[in-house]
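What follows is a structure written as structure tokens; I'll ask about it next.
A single protein chain has been omitted; all remaining protein chains appear in their positions.
Each chain gets a letter, A and B, in the order it is written, and its residues are counted from 1.
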Amino acid sequence: MEPLKVVVAGPVGAGKSTLIRTLSETAVVDTDALASEDIGKPTTTVAMDYGTIHLGDQLLYLFGTPGQDRFDFMWDVLSEGALGLLLLIRGDKPEDFVPARRLLDYLTSRQPVPYVLGVTRQDQPPVWGPEEVAPFFGVPLERVVGINAKNPQSAAKPLIRLVELIAAEEAAS
Amino acid sequence: MTKQEQLQGILRELKQALPELRSIVVASTDGLPIVHDAADAPRVAAMAATALGLGKRISQTTDLGMLEETIVRGNQGYFVVYAAGEKGVLAVSAPADANLGLIHLEARSFAARLAQVL
Partner (left out) sequence: MSLDDLLPFLSSRDGALEIFNLKRLPRVTLYFRAGRLHCIYLGNKPVDSLQARSVIGELIEARKGSFEFIPGARPAACSRPLGWPVDRMLISVTTTYDEYAQVADQLPHPETVFTLTHIAVPDDTRISDFWKRSYIYLQEGASAQKLSQKLGMPLDHCRFYLHKLRQLGAVAPARATAQQKKKPQRAGVAARLLSSLKKRFFGEENAWSR
């Protein structure tokens, strides 16, 4: 069966690399470099993160993009042929909502791409949850899932929701 | 001399050593331009960092040893990216008829000098 691909995007520090590491069965291939700016951690993704999930004879690839705007050329490269998009945002950093929204708008306004928003750090209150985040982004609540990127079941939820929504659309058409 | 001035000086010398280069960008490994002589430095800096990062990863994964450079070759020219120490990236673009061997020789020695300063 043809392998499937899901892109994991979002601002710096949202938890993309963490999510992929949590879900991936193979060691994650990353392309980290030393951060020259203060982003709250020592390294940052400059090309992509790559992980895989084997489900019987179906292979699912997870591609994580770099977070900074200057790497926007990678968003298009990595989104090519993707089944859908997972956009992660840190629930405890509302100042990142604006760049995250700009990214969501860019990725979804030009080509039809199924998407789900994952709001991370739900295990570390005080934190914004899906009900608060959905109206800011102008997306239906069913497309927003709260998660803890380090927990496998929690991390799988936005992926499952994404595939649920795609399956529902498939069934309807 | 400030770091910036030193880097500018090295850039100027590189330009003199290799006048055929169309553009030169020195960037951080996370894609921010430091000094340059290029029209679209922010964009080029990010792409060079991505190319180097990916190149290093490919080199590691497919047992190529230490990455020397990453080359993108179009029918109208080359774009070559070198590591400048642990934290830096040197990216140059050259016309199609450029002598790559000579460029590698000079660029690598300049990359080493940049690494000292960065």
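In this text, contacts are C-beta pairs under 8 Å (C-beta built on N, C-alpha and C of every residue); 3 or more make two chains touch, one makes a residue touch a chain.
Note that this is a predicted model, so its numbers are computed, not measured.
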Visible chains in contact with the missing one: A
Hidden partner interface residues of chain A, rising order: 2, 4, 53, 55-56, 58, 60, 72, 83, 98-99, 102-106, 108-113, 138, 142, 152-153, 156-157, 159-161, 163-164, 166-167, 169-171, 173
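As a convention for this text, only the chains that are shown with their structure count from here on.
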Complex contacts: residues of chain B adjacent to chain A: 28-32, 42-43, 45-47, 49-54, 56-57, 61, 86-87
Chain B-facing residues of chain A, complex: 29-37, 44, 46-48, 66, 68, 70-71, 73-74
